[in-house]
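A single protein chain has been omitted from the complex, and every remaining protein chain is retained in its original position.
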Amino acid sequence: MSTSSRRALGPRWWLMRRSYFLVFVRELTAIFIAAYLVILLIILAKLGGDAGSYEAFRESLTSPGMLVFGVITLAFTLFHSITFISLIPQGMAIWRGEERVHPALIAGPGYVGLVAVVAIVLVAILR
Amino acid sequence: MANTVVLEVFRYDPETRESRMQNFEVEYQDDWVVLDALNHIKDEIDGSLSHRWSCRMGVCGSCGMVVNGYPKLTCSAFIRDYLPGPIRVEPLANFEVERDLIVDFDMFLEKLQRVTPWLVRDEERPIEDGEHIQTPAQLAQYKQYTLCINCMLCYSACPVVSHEPDFLGPAALALGHRYNLDSRDQGTGLRLDEMLSSDGIWDCTFVGACSDVCPKHVDPAGAIQQAKVSGTMEYFKSFLMPAGSRK
Partner (left out) sequence: MKGSHEAFWWSLFSAGGVIAAMLIPVLVFVTVVAPGFGWGVFVDAMQYDRIAGLVGHQLVKAILFVSIWLSFFHAFHRIRHLILDMHVSVPGLPLAVLNYALATAGTVSAALVLWRI
């Protein structure tokens, strides 16, 4: 058999349907998480040095370009949060007798946790 | 004035190895499904059209095809939902095509066999001891995963099956999980060798298209994610308690 009759979805499968595209966006969030972690590392590195170096870096973080990057990164990282928490229940089968615990009872506490962590960080930073 | 709809049907000749799309204008009844239109084409217009079907009611899993780019059981795809047409009908993706709308599903059967999809016992229970007793709660644990009709729509939808032909795939892994969850079964260790291999659950990136297209709501994506969790616990257990690992 010289040529295969198998019809694969192909490398641009993620463009074929909206649901596939959203999965692709979900996977892209990892790039933004990694990129932000690098910036966080630099902030922490500057904190270990003198105030002048830190303040200069802080200034550079307020440029228009950084703001655009920040807003886009915030959108992508929030998309990760929402999709990741909403998918946790599918990987967990928790049973009460013959009924499976409703997914919302698992994802719900996840979202509560997200809000709680946001609150804790804001309080810690702003206090 | 009769209602007609155009079907764009994929044709494949295994002798010439040529494929083409052929258009048919079909007079349809309001309650027709795509399968009715295909049967009408074969009976009244072009007898050479080849397609699989059987029960006409969504339980046999024979009539799976790609309708307007989406894997469907054609017996459950109502013409009225695709109007005004045209309706594009193609064979399942990711399988070798035998002829027209018929695919060679040996690939699936081979993968299914690898997950040992039957009850495994260390020792068979003698007839005199009666049947295995199972509570409703124990049955509930795995019942959802018994509903698979092997229609293979999930394989057609899965991008990982598409680019990793050796990936065991959604239905086979969900069925392996079904037996692992069955309280009567003692074959988990046997199955995990396949399911935790590199062609097993770890190829899955949780796209979830399999669960989207499944006509019986089996949720193979969920089964695979649950298998990842239990597989991970097995993995760490085998380091911490080498003697007490899976049977």
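Order as written gives the chain letters A and B; numbering starts at 1 within each chain.
As a convention for this text, contacts are C-beta pairs under 8 Å (C-beta built on N, C-alpha and C of every residue); 3 or more make two chains touch, one makes a residue touch a chain.
Just so we're clear, the structure is a prediction, and the values are computed from it rather than from any experiment.
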Hidden partner interface residues of chain A, rising order: 10-11, 14, 27-31, 33-34, 36-41, 43-45, 47-49, 51, 54-55, 58, 61-64, 66-67, 69-71, 73-74, 77-78, 80-81, 84-85, 88, 110, 113-114, 117-118, 121-122, 124-126
Positions on chain B contacted by the hidden chain, ascending: 159-160, 163, 193, 196-198, 200, 202, 205, 228, 231-232, 234-236
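By definition in this document, only the chains that are shown with their structure count from here on.
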Cα-centroid distance, chain A relative to chain B, in whole angstrom: 31
In the complex, chain A residues that touch chain B: 2-11, 13-14, 16-17, 19-20, 23, 27, 87, 90-93, 95, 97-100
Touching residues on chain B, where the partner in the complex is chain A: 12, 14, 17, 19, 69-70, 90-91, 93-98, 136-137, 139-141, 159, 162-163, 205-209, 211-212, 219, 221-222, 225-226, 228-229
